[in-house]
Each structure stands twice: as structure tokens, then as C-alpha cells.
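Note that this complex is displayed minus one protein chain, with the remaining chains in position.
Let's turn to chain A:
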Amino acid sequence: MSSIWQLIKKYQSLILVVVVWQLMALSGLFSEQLFPGIEKIAIVFLELLPTSDLWSNIGITLYRILAGFALAAIVGVPLGIAMSRSRTFDNIMQPIFTFGYPVPRVALYPIFVLIFGIGSGSKIFTIFLECIFPIVVNTYYGAKRVNILYIWSGQNMGADKRKLFWRVFLPGAMPSIFTGFRIALPIGVVIAVLTEMISSSNGIGYLLTYLSASLSQSQVLAVVVYISLIGYALDRLLLYVRNRFVYWS
């Protein structure tokens, strides 16, 4: 009983949105096409659930998100660390990150379509470009802020450079690295959907555009709910991995 109450309390803002939505839908002020009731959205949601259409498109989108994100992590973490440790390298790379950060990389997507084609390549590359910025920047500052006393203490006990790096420096920077990941991953989701909406023949973003052409808001909204669930699930997964890796904070 009390656990249900706690659940309600935890998600009260979400529940409020749903309730307000439903009241608006019931008020009759808007056409049902534009403002379908929650139950209508739920029905479409359930109708979509068993379709292979939905799952194959979700699969494709997930693949793009994870590939772009993984590439960004694989390149971004070493890059951020290298920049934090070498002044020369920092000086070389810094302008890219100061000037490139506010640039909407996704605006270059049409060019990437020309280069990589309309398939997954252009989308993965755009996701990669969007994700790598927060990963590099957070890794960089995290690495810079590793407590110098941890390094000194390691040196004091005779640890060589290699040991200091793997056993002191890297764990010390790990919390910030994961902060970067957690900022990057939802961006990856958004960019995947967005690029699929702009030009694609598959993926959940494509499905969204396709259904919106039928002017049925409930279908569009049901897909939006699916996208939100994907985003939520991915964040939970990352949080789980983070808590395994960075169990101390």
C-alpha cells in the first residue's frame, strides 16, 4: 500500500501531465484528431506492440544510437585524456572544441547523407559527432580535476607512470567520464530520431513521419511514447553500468 503511494509520489509530475492532458481531451475544446484522449493513445500503443514493423524499426534505431555512441566513447575518452595530459595536444585541439561546441553538428547532416548515403552511415556519423563533444569535454575536465594528492600518494609508494595511469588517474577520472556518457546518450537518441525523420526509409523516426502523414495524432503520440521508453531504458542501462564501474560515488 505504502509502496504504491511512494510510486505515485515519485511520478506525481508525470501523472499530473497525463491528468491535465486527459482533461483537455475531454473538455471538447479541441478536435479529437489533434487532442486524442489517453485511452486512444493507449489503444494504438497496444496495437503497435505486437507488430514486427515497430520492432524492426526500433532495432534499426537502437543499432544507430549505440554504434554512434560507442564510436564517440571509443574516440572521445582517449582524446579527452590526451588533451588533459599534453599541453601541445590541448592547444591543437582546444579551438575545435571551443568553437565547435555551440555549432549544431546535426545541421551538417545533409552533407553526411551525400557522403555516407541515406542508410545508417550518415546517421551514425551525425550521432557520433553530437555525442563526442560532451564526452571529450567531461573527460577532459574530469581528468584535469583528478586530486593531485592521489597521484602524489601513488608516487610516494613507488608506483611507475603506467600504474599511476591505470590504477590512480583513470579511476579518478571515471565519474566525470560517465557524466559525459550520460549527457551524450539522450542526445544520441534525439539525433537518431531526428535524422531518421529528415531522410530515411527505416527506423523509429521514419515510422513517426510515416504515421504523421496519416494525420492521426494518436499514432504519432504512441510512437513518441515508444521513443521516450527507449530513451529511458537506455539511460537506466547506462546508469546500471555506471554504478558497476563507479560504485564508490
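Keep in mind that, in the parts below, a contact is a pair of C-beta atoms (placed from the backbone, for glycine too) under 8 Å apart; a residue touches a chain by one contact, two chains touch by 3 or more; residues count from 1.
The definition used in the following text is that contacts and distances are computed from a predicted model.
Note on the omitted subunit: UniProt lists it as "NitT/TauT family transport system ATP-binding protein", one of the names in "NitT/TauT family transport system ATP-binding protein", "catalase", "Dihydroorotate dehydrogenase B (NAD(+)), electron transfer subunit" or "Response regulator".
The omitted chain makes contact with just one of the residues A:Val168, A:Val193 or A:Leu234: A:Val168. Contact with the chain that does not appear here is found for just one residue of A:Ser13, A:Ser52 or A:Ser249, A:Ser249. Looking at A:Ser3, A:Ser52, A:Thr88 or A:Asn156, the residue that reaches the missing chain in the full complex is A:Asn156. Contact between chain A and the unshown chain involves residues 147, 149-150, 152-159, 163, 168, 171, 174, 246-249.
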